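The complex is shown incomplete by one protein chain, all other protein chains being positioned as in the whole.
Lettered A and B in written order, each chain numbered from 1.
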Amino acid sequence: MSFSSRWAAISQGLSEFYAGPYRRTFARSRRDEDDHFMLVVLAESLGVPDPAAYYTAELLPAVYEDFHDWHQRAGLERSPLDHISCC
Amino acid sequence: MSGLVAATAERHAIFVGGKGGVGKTSVASSLALAHAQHGSRVLVVSTDPAHNLGHLWEQRVGDDAVTLWSGSAGRVDGIEIDPSRTVDTHLASVSQTMTRLLPDHLHRAARDHLESARDAPGTHEAAVLERVAETLEIGLDRYDRVIFDTAPSGHTLHLLAMPDKMTGWTEKLLANRDRSERFAVAYGALGGTKDTSDRDAELRRLLLRRRARFSLMRDSLADPQRTGFVIVTVAEPMPIAESREVARQLAELGVALVGVVANRLSPVDLMPTRRVREDAQLERLDLGAPLTRIPLIDELVGLPSLDRIAASLT
Partner (left out) sequence: MDSVLLLVVGLAIFAAGYLVYSRYLGKRVLKLDPAFRTPAHEKNDGVDHVPTNKFVLWGHHFTSVAGAAPIVGPAVAVIWGWLPAFLWVTIGTVFFAGMHDLGALWASERNKGRSIGALAARYIGKRGSYVFLLVIGLLLLMVIAAFAVVIKDLLIASPSTVIPAWGAIPVAILVGIAVYKLRWNLTVVTVIGVVALYALIWVGDRFPVVLPESILGMSPATFWIVVLFVYAGIASLLPVWLLLQPRDYINGVQLFVGLAILFVGTLVAGLFFGNGFVAPAINTAVPEGTPSIWPLLFVTVACGAISGFHGAVASGTTSKQLDKEPDARFVGYFGAVGEGLLALGAIIATTAGISTVARWEEIYAAFNNGGVNAFVEGGGNIIEMGLGLPQSLSATVLATMAVLFAATTMDTGVRLLRFVFQEASEVIGFKMNNIVGTLVTLVLCMALVFSQGIDGSGGLTIWPLFGTTNQLLASLTLIIVSIMLIRKRRNYFVALIPLVLVFVAAFWAAIVQIGTFWNGGQDTNWLLLALDVIIIIATIWVGAEGITAMRRAAAEPPEHDDADLTDHVTGRVPMVK
């Protein structure tokens, strides 16, 4: 490996070393906010009466792709909704 | 022009409300007719689930506008809103977006999922509000005035409070999005590569659009230049007590009260004692808006009856 590419690798490694945990903290905080949002959107279909279900319904398509990861994180091995079988 | 017609002449949107059975539909319709006779184009919208508009005008009225009366310059069109149609349209459009984004085998599942929203507690009201907003928009485009024949008091007050509440609700969700996006930016600044900016932009767009609709509604409802409320009552203790309560809540909501109509007053020659009692009741009633008296009319149905009432309003 040439000197400059080795230097680049070390540099990259160092910044990853420092930034890594800090970055993950932000990713975690962000995920918490997103999980809360998902809960609000899905409330009615999870059995929690939601008077704003009419409005949250239109948000559903945008959050859909995160649904699988969300329910796994929430500790539900399989999809909690009988009719959505993502896994 | 005088009387209630004059009082409501400046407003574009008028809500006619009151206890069940006091004659809201007849007052709303007559008011519309009176304005039309003066040359305005008026749209009457019934939000009461127990629609009486068609019966009163002796015509078939539905979710689409139907001309009820037409004169040299003015006219009256009528709508009996069908909230379930609104719900259908709304869910269908969401469903379409979902099927566009999802693989085939999940289409039916997605539609089933949306069904749960149909029966949710606030859906009917949300649909009514949607339709009110819509008809107001068309109304102010193609008509000079929109008069709403509303559901009995409680429901209507709740409906009028919704835009403000929902603005707050949307703002909380937008705050959540703000925080999430800010974290995403910090994450990216530290070298993160996961990019959800499309999804974030879409959610934000949807929420902003919703908030705009709600805050627009809220502002126009609270705008005394544009919106007015007419309370219809009969001269009996309970309806009067309820009218006082309605007036108080309207003041809290910031909706302007422009008139009170005492309907179905007993004929003085046939029931003098009763009439005296009624007058006494009305004497004590002061809600801060001009009072209009309308006598009891036998067999109130059809255009001629409406004409008679219209005359009292002018």
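Criterion: a contact is a pair of C-beta atoms (placed from the backbone, for glycine too) under 8 Å apart; a residue touches a chain by one contact, two chains touch by 3 or more.
No experiment lies behind these values; they were computed from the predicted model shown.
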Identified contact with the non-displayed chain, of B:122, B:139, B:163 or B:192: B:192
Absent chain, residues of chain A that touch it: 13, 15-22, 24-29, 31, 69, 77
Chain B residues that touch the omitted chain in the full complex: 182-183, 185-186, 189-190, 192-194
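We adopt the following convention: only the chains that are shown with their structure count from here on.
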Separation of mean Cα positions, chain B and chain A [Å, integer]: 40
Chain B to chain A touching residues, read off their complex: 87, 90-91, 93-94, 97-98, 100-102, 106, 108-110, 112-114, 116-117, 120-123, 125-127, 130, 166, 169-170, 173, 176-177, 179-180, 183-184, 186-187, 190-192, 194, 199, 202-203, 206-207, 210
Chain B-touching residues of chain A, taken from the complex the two chains share: 15-16, 19, 22-23, 26-27, 29-30, 33-34, 36-37, 40, 44-45, 49-65, 81, 83-86
